[in-house]
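Mind having a look at this structure? Questions to follow.
The complex appears here minus one protein chain, its other protein chains still in place.
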Amino acid sequence: MDKLEINDLRINFNTREGVIRAVEGVNITLNRGEVVGLVGESGSGKSVTCNSILQLLPSPPAKIESGSIKWKNKDLLKEQKVDMEVIRGKEISMVFQDPMSSLNPYLPVLDQVAEPLIIHGMASLPEARKKAGEMLLKVGVSRVAENPRAYPHEFSGGMRQRAMIAMALITQPSVLLADEPTTALDVTVQSKILCILKELCRDLQISVLFVSHDLGLVAELADRVIVMYRGKIVENNNTKSLFSNPKHPYVKALIACRPTLDSKITRLPTIADFMDEENNKIQKDEKLDLNPIHLDSEETLVEIKGLFVDFPSESGLIRAIDGINLKIRKGTTHGIVGESGSGKTTLGRAILQLVQPTAGQFYLNGNVVVFKSIRERKRFCKSMQIIFQDPYASLNPRLTVEQILTEPMIVHGIGKSRKERMTRAMEIMEEVGLDAGFLNRYPHQFSGGQRQRICVARALTTEPEFIVCDECVSAMDVSVQAQVLNLLKSLQVSRGLTYLFISHDLSVVKFMSDQIAVMQKGRIIENGTADQIYNDPQSKYTRALIDAVPKANCSLSHTY
Amino acid sequence: MKKVVLSRILQAIPTLWVIATVTFFMTRYAPGGPFDSEKAIPQEIKVKLESHFGLDRPLAEQYLLYLKNLLQGDLGPSFKYPGWEVSELIATAFPISLTLGALSLVIALLIGLPVGIIAALRKNSWLDYLPMSLSMAGICLPTFVLGPLLIYVFSTQLSLLPPLGWYGPADWVLPSFTLGLFYAAYIARLTRAGMLEALQQDYVRTAIAKGASSFRVVTKHALRGGLLPVITYLGPAFAGLISGSFVIESVFFIPGLGKFFVTAAFNRDYTMVLGTVLFYASLIILLNLLVDLLQAWLDPKARQL
Partner (left out) sequence: MSLENSSSLGKDAWLRLKANRMAMLSLWVLVAMAVLSVVGPVLSPYSYDEQNLDRVFHGPCNEHLFGTDNLGRDLFTRATYGGRISLAVGLLATIVSLIIGVTYGMTAGYAGSKTDAWMMRSVDVLYSLPFTIFVILLMVLFGRNFLLLFLAIGAVEWLTMARITRAQTINLKKTEFIEAARALGYSHWRILFRHLLPNLVGPIIVYATLTVPSVMLLEAVLSFLGLGVQAPLSSWGSLIKEGADKMDAAPWLLFFPGIFFCMTLFALNFLGDGLRDALDPKSSKE
């Protein structure tokens, strides 16, 4: 009887630009004690579906066109607000994506965790607080025992998410809805949270609907997987069958175009490869085809010696980079992998002097890089460029693509006339796979993946030798990511570029890099070839990072 | 927190000094001394007065003398009201302005806050459009138009309330309502905007997902964040109330500090002007500090610093 049934759900959004069909006929059944993973990329409708269950969708833009959600002889879509209040938090609970903003910054964490008990009249205030304290200990948040009045900002992201889980499960609901709960967290933290979730839900016999964009993650947790694409369900199967024998081309593509740790390929398959019926080849087994020049290259293009970077903060100086030495060989990609706080982003910015180092020297082709005056900066800017993480914030919204691409040429004196610059801009556009006719458009008219290509094009206008890729695919869906990574790789071959590739995602770093450096707390703790790092990690931290990648087994011991 | 208080007090001292100096020199260099208009005063008395106030000494000396007196809390005697010290005048007139200001603020909050909250909760309904349009009208209607209008309606036509003076509680009604309504309009709009923003927050969504009733969501979760813009506005609001009092006191003939100040400015009553300016400045600094402390107290992050 405790079955959650979504029947033929259709949801539209009324926006300024027209009607968006977010969910088009979705059927999902969640049985008692089952863990179902709902997977899809952005725009698939997975979050909208999940949020509609508890009537959490903002009602003016969203409109439920038809369908029903059956729960205990009721249709949740038609229930009155007062009746929903009884269900929410008590029979069906929810955990959200961003633990930083999902907790009320003005109330102590303990009180917030206790609140569901008070709302549903399940305990008095002191009792509720006590139970909340126990629950928090159970999920591994011990801080609250010492300081009951602790506020959310005193906790790390992982701790806050644990508190959210405690808050959702404290009333022992029958169903837990989890909307991308680990997306905003580091990989190592993520795996711990998943373990907690898995264990608690199994102990309390709670059904879970786990929404995520990460297929691999869901594989770890779920009994069954449902894949959504553009508002529709394309496949619904138990985990094992889905992964061993995917039927729908989109699912095949999702599985294939994600770089994995255990294979080395030169080109990632993309969704396009799969959705195009004629061309269903899976290129997974393509062997190494590296240009021999890379392997034999002894020439160091970029060298970093003794880098220290400090940031002023309220409590004094924070050391973001604590002594780094690095040599990057010409024509290769040197990957930097680390979690938040490791200093990897600061490293990328420090090389380009966007952040002022406290100490350290940079060398380009053996020459010292000095940035004292604008002229000197200009000279080295020609050779060293950077691509950022957020394609939406990386382009000046007021300039056309043509202006964005020709400006560096004007500043650096490349191309003698407007016509020449235009021609060059058009060539570069073709090189990054964009139609040259788009030159007179504005950034907001492009998708995220296209915008990132424009950023790549912009970086190429000065004919650089060295490009820092700072988490430049981290904000993208897997399918788009594959396209951009393929582009970067092919550019490296055609132009002989050298990359410093920074990411928190090990699989992506492994796909891109020849050499990898692992960073933690501002230091490089391990440095070697990609194969060395993954097959024979020397340090405990590296091993933990590798283990934490989804698809590895979750240890059931209480070592959170 | 203590650091903030201390640094603000330290900041206040040079500010006050700058104000004192600027005002001093401004009044000195303005055309026409305080006694120009009254040509009827015999020459000897005029000279005596000028020497009494130090007007015949070199400028630098006058300035230092002035500063010295200030530090002792002596704002000097009034030029225009013989026998009265400036501080005494301020002490008599200020409580009246203070009552007016406080009442206006209370009215503004009592009307503005609930209206704003309801408008936010019932967005796009008539409970939203009507009050918001009225409040827009309120902002556009200057107090010196609203005042006479209210007098016309309530005193002249309906004879309900006394139009002028400041003798008893009945006199307080019209002036404080005039000033209060103006600020109520601002506060209503700010509250509405703040609440709308707060209601969009993720943590409000979490509260709803926990099954909290609308009442609980609003009072326990949204209100705190939603009222922040209003509290930030309190600082400028105080300053506005002070300058607003000039107008109101003129319209309703209330013997408050505002009226004294304007009169003193017209009459070139140097010491009175200087004294009042310094007094107001200190008041504003103090009030701004209190507002900042209030803001910090409400924000747990700031509280712990």
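Should a chain be cited, it is by its letter among A and B, assigned in written order, with residues numbered from 1 in that chain.
FYI, a residue touches a chain if its C-beta (ideal position, glycine included) is under 8 Å from a C-beta of that chain, and two chains touch if they have at least 3 such contacts.
Everything numeric here is computed off the predicted structure, so don't read it as measured data.
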Who touches the missing chain here, A:His213, A:Arg458 or A:Lys489? A:Arg458
Of A:Ser212, A:Thr239, A:Gln389 or A:Thr542, the residue that touches the missing chain is A:Gln389
Since one chain has been left out of the picture, which residues of chain B touch it in the full complex? 11-12, 14-15, 18-19, 23, 26-27, 30-31, 136-137, 139-142, 144-145, 147-148, 152, 156, 239, 242-243, 246-247, 250-251, 261-262, 265-266, 268, 273, 276-277, 280-281, 284-285, 288
Contacts of chain A with the absent chain, listed as residue ranges: 16-17, 349, 352, 354, 374, 377-378, 381-382, 385-386, 388-390, 392-400, 407-408, 411-412, 438, 440-442, 444-448, 455, 458, 462
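Here is the rule we go by: only the chains that are shown with their structure count from here on.
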Provide the C-alpha centroid distance between chain A and chain B, rounded to the nearest whole angstrom. 51
Listed in rising order, the residues of chain B that touch chain A in the complex are 201-203, 205-214, 216, 220-221, 224-225, 298-301, 305
Please name which positions on chain A make contact with chain B in the complex. 54, 56, 81, 84-90, 93-94, 96, 98, 101-107, 115-116, 119-120, 151, 153, 164, 167, 314
